[in-house]
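A single protein chain has been omitted from the complex, and every remaining protein chain is retained in its original position.
Moving on, here comes chain A:
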Amino acid sequence: MGGAKNKRQKREDYRAAMREEGVTELPRKKFYRQRAHANPFSDHQLVYPPSPDQMDWSSLYPDYVVEEAKDNEMAGLDATPERAPMTTKPKRLSKEVEVADIGCGFGGLLVGLAPTMPDTLILGLEIRVSVTEFVEDRIKALRAKHHEAKLYRNVGVLRANTMKFLPNFFRKGQLTKIFICFPDPHFKARKHKQRIVSTTLNSEYAYVMRPGGIVYTITDVPDLHEWMVQHFEAHPSFERISEGEQEADPCVEIMRTETEESKKVERHKGQKLVALFRRLEDPAW
């Protein structure tokens, strides 16, 4: 089909142009659309590090890369003779990612959060390829646009299936905040295992979170809200945070207004159901 090819060509041209250096124009969504759902159980063609130690964050957060020479020197002094083969040490950052937006979609939350916590590294994780590319281009354009103020240097996005590979990216206790905003509802009971919140997955969220860290959830679907509350409350590693504390948290307002889905819900005058959960200390063992 000539028309379809033409459209695809246009899309590719547009996206290639967006990737050029110094573009400050923000990307337009229509050139990045993709099927709504990606099956979280299939293998895809995902790229992920074998372990967090082998993750190279330098291209996502170039401003935070630790000077090379120094690092090499350190490695040279390292006396341990036996080094597992293939562990080429990736470049180090001066900080670690501490905030993750799971299923970040088009990145509204990342962009909203970035200026409010300029010293914290924030990462969006998204399973759909072209949606991830949109967010990459968006971050790049924003960095170029706010070059002087050095804004948005602390946000990045990665294509990942968080249901399978969270522990490949994050060490135990690394994260202080996890956002789960307007996750896909998967209404059918048969598909509940595909939900991004479940008792067994909550153990993985607990693993990558530091005690005291907070999981933020928001949805417009009452049954999904109930589901998330039920599953986090039933999990011994989490407790629900009181409404008072919830409303005092500035992140909640950003979550309510800045994500693409929240804006959609706003236009339709829908409800936004919020629930926060604190990661508790593990009991003695």
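FYI, a contact is a pair of C-beta atoms (placed from the backbone, for glycine too) under 8 Å apart; a residue touches a chain by one contact, two chains touch by 3 or more; residues count from 1.
Following the convention adopted for this analysis, contacts and distances are computed from a predicted model.
**Q** Out of "Silencing group B protein", "N-terminal acetyltransferase catalytic subunit", "Transfer RNA methyltransferase 82" or "RAB17, member RAS onco family", flag the one the UniProt entry gives for the chain missing from this complex.
**A** Not shown, but named in UniProt as "Transfer RNA methyltransferase 82".
**Q** Looking at A:N6, A:T116, A:T199 or A:S242, which makes contact with the chain not pictured?
**A** Touching the chain that is not displayed is residue A:T199.
**Q** Among A:I127, A:V221, A:V252 or A:V274, choose the residue that contacts the chain missing from this document, as touch is defined above.
**A** The single option touching the absent chain is A:V221.
**Q** Contact with the hidden chain only, please: which chain A residues?
**A** Touch set of chain A with respect to the missing chain: 36-37, 40-41, 43, 45, 50-52, 82, 84-85, 163-165, 167-168, 172, 185-189, 193, 198-204, 206-207, 220-224, 230-231, 234-237, 261, 264-265, 267-268, 270-271, 282-283, 285.
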